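Here the complex is missing a single protein chain, while all its other protein chains stay put.
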């Protein structure tokens, strides 16, 4: 998984039916994580803008409730203490 | 998922049977998305040249109708307001 | 999927049984595609050296006839008109 | 798999239920491994800070006990002799 910060949301009205109800978050990856730059991930834990989060990539994003959604990235946890991860940004 | 812009289409007459009927779009990835450069994705939402779209990568591209197609990227949503994502290009 | 050009073939006598009969092609990826550099892909459409092709990566390579082959890349289509994609090289 | 060094741990109270009980390790990838930079992986072998470890990426991380966890990286082995791999850092 990678660490990132939620920096925005995204609205798509015309999308696959299996994505209806999904909340799309724009994530800024921590600069020294395996995947740099940004990614769009579906929220699974109620994350909001400014939160530092754990993002699962690939098929891991669909484990559980989103098994039939066309997604390759999901926010799966919110990091408790941002001080623990500041050196990764 | 990544954000991209549809910049062209691609024709392949000699292809796997499971790709017959698929519309191939050339996508220019937003420059600060996880995957830069371009990718070829199959359209699932009626996207056209110039549209800003959401692209699902990997096995996510095959969720739903395209389960048996040999594809690793699909356009799964069209972004409503390009102003929301201009800073990602 | 990515766009590439077939630039060579590869022979491996000592290989997994599930790869017997597979034709290995060395693909030069188009320089501004998501994956740059080269990759080895199994031919599924009768492609030859010099052809511009569509390459499916990851589990997409095994959809259909090659379900039980240890491959992560396959040529799934030949591009009709190379003029359409020259700006990607 | 990649070789990495465990450099920290991560706490996330608000996370998916399928991640309860998982120990998140921050891994510094060996600098000349396929994936550079850092990654967050779930511990499967009792690794601790300072250990040099083998990390499985993607769906490989969920083989076995963690089949239903939303993870894309797991520590699957501890390297016996760090001298064997020092030239990879």
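For reference, chains read A, B, C and D in written order, and residue numbers begin at 1 within each chain.
By our rule, a residue touches a chain if its C-beta (ideal position, glycine included) is under 8 Å from a C-beta of that chain, and two chains touch if they have at least 3 such contacts.
If you're wondering where the values come from, they're calculated on a predicted model, not measured in any experiment.
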So one chain is hidden, and I want to know which residue out of D:11, D:49 or D:63 touches that hidden chain in the complete assembly. D:63
Hey, which subunit C residues sit against the chain that's not shown? 8-19, 24, 26, 29, 35-41, 58-59, 61-62, 68-73
Write the list of subunit D residues that the hidden chain touches. 1-3, 30, 32-34, 36, 44-46, 54, 56-61, 63-64, 74, 76-81, 84-85, 88
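Basically, only the chains that are shown with their structure count from here on.
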Per the centroid of Cα atoms for each chain, what is the distance between subunit A and subunit B, given in Å? 19
Residues in subunit B with touches to at least two other chains are numbered 36, 58-59, 61
Category of the chain touch graph - line, ring, star, complete, other: line
